[in-house]
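Just passing along the structure, written as structure tokens.
Every protein chain of the complex appears in place save one, which is left out.
Up next, subunit A:
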């Protein structure tokens, strides 16, 4: 699984961090998404898919 984010679409809601905090974080200065782990392990796959689903800007793409 690979996580790809579109920083320009990101609206800094932080929904992804709430859904999968081991994989996503936000920049301190402007809240834009930071990917902590581009290739999350299988046990986090559900969380990561959920994070992509709850993003209000659909800025997270997952390549399975």
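Observations, loosely collected:
To be clear about the criterion, contacts are C-beta pairs under 8 Å (C-beta built on N, C-alpha and C of every residue); 3 or more make two chains touch, one makes a residue touch a chain; residues count from 1.
Keep in mind that, in the parts below, contacts and distances are computed from a predicted model.
One subunit of the complex is not drawn; among "Protein-arginine kinase activator protein", "Probable chemoreceptor glutamine deamidase CheD", "NADPH-dependent 2,4-dienoyl-CoA reductase/sulfur reductase-like enzyme" or "ABC transporter substrate-binding protein", its UniProt record names it "NADPH-dependent 2,4-dienoyl-CoA reductase/sulfur reductase-like enzyme". Of the candidate positions A:4, A:18 or A:36, contact with the unshown chain belongs to A:18. Remark: the residues of subunit A touching the chain excluded from display are 11-15, 17-18, 26-28, 30-31, 49, 53-54, 56-58.
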